[in-house]
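A single protein chain has been removed from this complex, and every other one stays in its place.
Letters A, B and C name the chains as they come in the text, with residue numbers starting at 1 for each one.
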Amino acid sequence: MANLRFVDALREGIAEEMRADPRVMILGEDVAVGGAFGVTRGLVDEFGHGRVINTPISEDTIMGIAVGAAVAGKRPIVEIMFVDFITLAMNQLVNHAAKVHFMSGGQLAVPMVIRVQQGAQGGWGSQHSQSLEAWFAHVPGLKAVAPGSAADANRLIRASIRDDSPVVFIEHRGLYFRHDPDGLEPGESVLGKAHIVREGSDITLVSYSRMLTECLEAAEDLAGKGISVEVIDLRSLVPLDIDTVIESVRKTNRLAVAHEAVVQGGLGAEIAARVQEMAMDYLDAPVLRIGAPYTPPPASPKLERAFVPDRAGIAARLHRMLSYSKEEGS
Amino acid sequence: MAGSELSVDTLKSALHRMMLIRRAEEQVIDLATSFDDLIRGHYHVYIGQEASGVGACMALGPDDYMFTTHRNHGHVIARGGEPSPVIAEIIGRTTGYNKGRGGTFHVIAKHLGVLQTSAIVGGCVPMAAGAAFSIKKRGTDQVSLVFFGDGVLEEGAFHEALNMSSLWKLPLIMMCENNSVLPEGRRQGEYPSSSFAATQLADVAKAMNVETHVVDGGDVREVAGLLTELAHRTRAGEGPFFIESRMTRWPGNRGSFPELIGGPHQMDWTWDPGTADARLQDWLTNSDPVSLLCRSLVEEGAMTREEVEEIDAATRKEAEEAREFALSSPTPSPESAMDYIFA
Amino acid sequence: MREMTYSEAMAIGILEALAEDETVVLMGAGFGGLHGDPAVWGQLREKFGDRITNPPIAELGYCGIAVGAALTGLRPIVAIGTGSFSFEAFPQIANEAPQAYYGSRGQVTCPVVFHMRAGIRGAGALQHSTAPQAMYWNTPGLEICVPGSPADVRGLIKAAVRSDNPTIFIDHERLHPLMGEVDETSSGDIPLGVADVKREGSDVTIVATSIMVHRALEAAESLADQGVSAEVVDPRTLVPLDKDAILRSVAKTGRVVVADETQKSCGVASEIAATIAEEGFDSLRAPIKRVAIPNVPIPYHQSEEDYVTPTAQRIVEAAQVICS
Partner (left out) sequence: MSSTMDITTEDKLDLLRRMVLIRAFEERVIDLYHRGDIAGLVHVGIGQEAVAVAVATSLLEGDYLYGTHRSHGHFIARGADINKMMAELAGRANGYCEGLGGSMHLVAAEVKAMGATGIVGGTIPLALGTALAHRDAGLVVAVYFGDGAANTGGFHESLNIAALWKLPVVLVCENNGYAEFTPMSEHTVVERVSEHCKPYGIPARTVDGNDLLEVLEAMSRAVEHARNGEGPTMVECLTYRLRGHYIGDPAQYRQANEVAEWREKDPIERLTKQLKSERALDEDAASTVKREADERVEDAVRFALGGEYLSMDAMTARVFG
């Protein structure tokens, strides 16, 4: 695939699946006119209003409609314009989409994709900037995917559409208009498989979505100081490829997890809890969790920049981590 | 109730507020387009809807509550907010009403009774009903007024709040600002929408036994007259009320990234719309609430053109000063992001 | 001191909160669940009937109404019912209430209590057994109370009501009939953010929340028989979290089991374990074990329910692994 922008690679992935499978349809606010960020631009021209369906501003009902269409044989994609608005659809998402397959004893499958867009970028304030993936990771029955590159956006959206379970597909609006950095080799893109994006030997740094870029840059900065960081792109949050993480920790003996979501109750907690449980003996320092502070996203650009972990901050904290020793504490 | 009963002084003061909103919003658009880093995302302005907000707020007393939406700048100024802290808030400065914390979507001004501005479609209606519930429980004669757009009727939260407000007879005024109306249909008429099936918005409220009114949101006299009466009746325990305030969209209001077509409003356009950009002429002739009010006041002999232009000059200056104030205000320290999580 | 059920103690706490401050109102009356003691709850209706509003089944609407009322001078306690129903009200609980104070930079406060019954209750199946507290922990601005004993529920409901912040107050269906001592001669006040050591011990720390406190105590008994001395620490509130108390205990024992009845993935136990692993790293002599619900929805039948329930036995087994 040519080096497309994230948004175009994603759209191309959706279009390919819609071409291949007439059951695939997409619903959401303004999707027939391209959606808020142009992900669905032009799809209506190829697939018509019967499969690219504009909806009222009724998130919960849209989500329920998708569940109803999925159990009846369609493969709907729901676009939620901002992940913050999924609060309005949590009832159908948690109480039905996630549970129908289980509660029906396997009689029904819910093959649907819930596309959400998230991230603190642009000073859009506390109701347009949250990162809520830990909610989805906590709800059994939902899979969650968060690509960090255009190549993965293309391949993972296709894998998500083909999956027979509800998949929350997390897009970061800071990625939409970016091209993948040169030399990024995506590897195999399937659900449940992490990918070592950069090999290293001193610290394992786990990330996903847009924060992956900051991590790669931080790793580059640290390389200049002779510190070798192995960067793992999780890509799939549920199922979580903990084996790849643990294998890396056995080599580096240090683990940091970086995400844009709030630290408390975040995915970093889950990874830290699992790694210390499964590989404590290999850890030379506590698992470092890097994420947003415990606040709603502030609107002020300056505050927002402080809210989101960045390259310099990540590099500094990893650097400090190396000097951790049991006697001194961190 | 007739709007003509409003005194000339009251109308002048209304015109002043309306023009102040217009000029402040023009500054907002200019700031967003002139600087890369001030308003980095999308935002919504109130140009062309000034009569609705100002007319409605004229009916409120100092202790009343007001709730609004992502399109809140104009409502806050209509309620008496100063442009300086409003603009400072929008560009995230410590001198903003919420010290730069809320930004364009969440201008909150407690001293004006503006307690929440939700960027979630329909988010403010239940909260406003809650304020009305609180008023009723506390036994005061306050009013809770909530502004929202026509899209809110697509959200379930609106219907849940509507039912409870009606059931519990809450002192709530629901001001639905429908800005999707063609000029000829502004007073009455159907609601042509690709996303809402009801042809009359008010019917939805009527079905829940809520008294409804349709008002020309481009006419500040009509809005103020109706709202004054309804606020009075609300205080007497006759609420809730639902109002569809119908208005015609300003051509520069292009979705989430407004554009000052032909630059800031020129007073010449008011007197002679033919001198404006062709895209604006029809709107200036038939729908612009500021131009309509200016012309009618002059025609009635209540004001001279010169007096109108004095107000314009004053509000223009006020808005420019607000811009400068905001731009020269400090940005918050990064660590202040950790403040105000818990009271 | 008097022995009473959890339900009765909660009713007493609510009665005291209502008596203490006339701005306290109840929305709904489903507190204490189906086991609520009619005598006590009747008293509540009789004394404060005019401050109880019974809303329609419209969680989103009435939670929003409670938020709006909290912004304007009332202190509502909202009975949402089972935790699953709180998802219907998520826009107000997770997106409006916790941001009101922060977003307004302290201009307004939102002193609302969202009460919900959570947990594996016995054939509640998928939609009546949900415990959403972990998700609320990932939502900054919400205080979270998970009291496990009658004395704690009485004290904490009052603290939640007095707090100027929105508070998620979670009890557990199976706690309602449990008995415990409550001192009615004192106020019984408990501040938010103060853990309680429910049993002292020296070999292993069991951090247990809500219903798990009882299972942890039962496990501690059985561990004692095997010569293992377990300390049971009940955080009582997740936000604020009394990290110091937990870390103090870990410093003493070096071994931890976190027992919590939410799903494991990104659950309450994950956050507690990660926090201890981070800040108590040097004290740890064994990996922290989490005893929680596996990542499945709560099934309907008892045998399946039992399988996913974090029991005392599973705490014992986890403790044995790390103590050997």
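In this section, a residue touches a chain if its C-beta (ideal position, glycine included) is under 8 Å from a C-beta of that chain, and two chains touch if they have at least 3 such contacts.
Keep in mind that what you see is a predicted model, and the values were worked out from it rather than measured.
Shown chains touched by the hidden chain across the complete assembly: A, B, C. Shown as candidates are C:Ser84, C:Gln107 or C:Ser163; the residue that touches the absent chain is C:Ser84.
In the complete complex, the residue from A:Ala70, A:Ile157, A:Ala194 or A:Leu216 that touches the missing chain is A:Ala70. Touching the chain that is not shown, out of B:Asn163, B:Asn178 or B:Thr248: B:Asn163 (per the contact rule at the top). The omitted chain makes contact with subunit B at the following residues, 153-160, 163, 166-167, 194-200, 203-204, 206-209.
Taking the complete complex into account, residues 34, 54-58, 60-61, 84-85, 88, 122-128, 294-297, 299-304, 307 of subunit C touch the chain not shown. The chain not displayed touches subunit A at residues 50, 53, 55-56, 58, 60-74, 76, 91-92, 95-96, 99-111, 140-141, 143, 163-165.
We take it that only the chains that are shown with their structure count from here on.
Chain-to-chain contact here is organised exhaustively, every possible pair of chains being in touch. Subunit A and subunit B have Cα centroids lying 38 Å from one another. Each chain gets one centre point, the mean of its Cα atoms, and the points for subunit A and subunit C are 30 Å apart.
Here the CA centre of subunit B is 42 Å from the CA centre of subunit C. Along subunit C, residues 91, 95, 102-103, 140-141 each make contact with two or more other chains. Multi-chain contact residues of subunit B (touching two or more other chains): 100-102, 106, 118, 120, 122-123, 156-157, 341.
Taken together, the subunit B residues at the contact with subunit C in this complex read 65, 67, 97-102, 106, 108-110, 115-116, 118, 120, 122-123, 125-135, 137-138, 144, 156-157, 159-161, 163-164, 167-168, 339-343. Those residues of subunit A that touch subunit B in the shared complex are 54-58, 60-61, 84-85, 87-88, 121-128, 293-295, 298-303, 305-307. Residues of subunit B that touch subunit A in their complex: 37-42, 92-93, 100-106, 118-123, 151-152, 154-157, 194-196, 331-332, 334-338, 341.
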